[in-house]
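With one protein chain held back, the other chains of the complex are shown just where they sit.
Now for chain A:
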């Protein structure tokens, strides 16, 4: 009797010690798993940190740029173009336009380099002997800026204005030390003469580094790298984003609502569902090809236009919007639908008055994430000609334009590496900031609509 009791007690002890042992192993396992998770998060964060540090450390310098501030004399002897034509009584508008045109041509043909050189020599007379090299100090676009100023305000001729002129990109690279100064002459773009003058001007404070507004106001430029800016690409991206928001979001949300709430359950609808999921997985470049063949070849929409880019990106974003909207609608408890239906609401009323308001945060988040994804897309845009060099800032979605990610792609391939490297990173910063703004908006909207209850 007692022996059986002993053995029962022994058995219990055995079981308990076995449980205790396995417990230790279980705890160790849990601890290990937790550590793995934490390590994964830390590694991820470290990558993000490295990315941000590298982009910001490279890109931030591009927000500052060398410029030369000079008193520019609009010498009437060099700019011998006379007063701008005025409309005569007996003149037809066409003739008047022609005369204006020829006046502008004369203005363009004037020796603007000399105006710039004179301005610099006025500031430092001893540079007279280097007169021919001086124009290399200024970036090419500054001549045209002066011309445009005069065309805008002809009375400038004969006056003196203090103007901040952008230095040439090579000068900027040299002055700011973005190039190895010990390189032999034949490997440097600038002649020793120009380098010396640049250093001298820098020391004397005539050439100095200041905030780079050009980056935000100008479009891309090839002839004058120093005045290349992001404004064109930014506007292009903005227009595309608007097209995507106006097109992909309503169409996507509407189709999701239909599929989720109204569509009958049959093979055809199943087929549509499967294909929407497939579309979400199609590589974006395929959408570019589709856009090129449909919108450009068939519908003859303008090449390189943000409208076409937006259409292509809408196609690409549509599945994302549909899928996220559907899951947001699915997350609304069916009891809410039943409650509304039982009160005599029609299906449409039920969806729009009860279900949709509850799904709005999810729909907004999904849509904004879709739009952000579209904003960062490059590949399909290359196929519809948005990688073309465009010197104008588009004023409408129908004009030629480029986009921020494409601009990054173009700049990073530019042969003037040591100048455009910083510009590339600056463009990335602008793009990343746009993304962060969008995501912050998504979070804010979600919080706003969620905290209602």
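Operating definition for what follows: a residue touches a chain if its C-beta (ideal position, glycine included) is under 8 Å from a C-beta of that chain, and two chains touch if they have at least 3 such contacts; residues count from 1.
Basically, contacts and distances are computed from a predicted model.
> Leaving aside the chains on screen, match the unshown one to its UniProt name from "ATP synthase subunit a", "Xanthine dehydrogenase family protein subunit M", "Phosphate transporter ATP-binding protein" or "Malonate decarboxylase acyl carrier protein".
Matching the unshown chain against "ATP synthase subunit a", "Xanthine dehydrogenase family protein subunit M", "Phosphate transporter ATP-binding protein" or "Malonate decarboxylase acyl carrier protein" yields "Phosphate transporter ATP-binding protein".
> Which of A:336, A:382 or A:416 sits in contact with the chain that's absent?
Among A:336, A:382 or A:416, only A:336 touches the chain that is not shown.
> Given that one chain is not shown, which residue among A:320, A:354, A:400 or A:425 touches it?
A:354
> For the chain that got dropped from the picture, name the residues of chain A it touches.
Against the missing chain, chain A presents residues 264-265, 333, 335-346, 349, 353-354, 358, 453.
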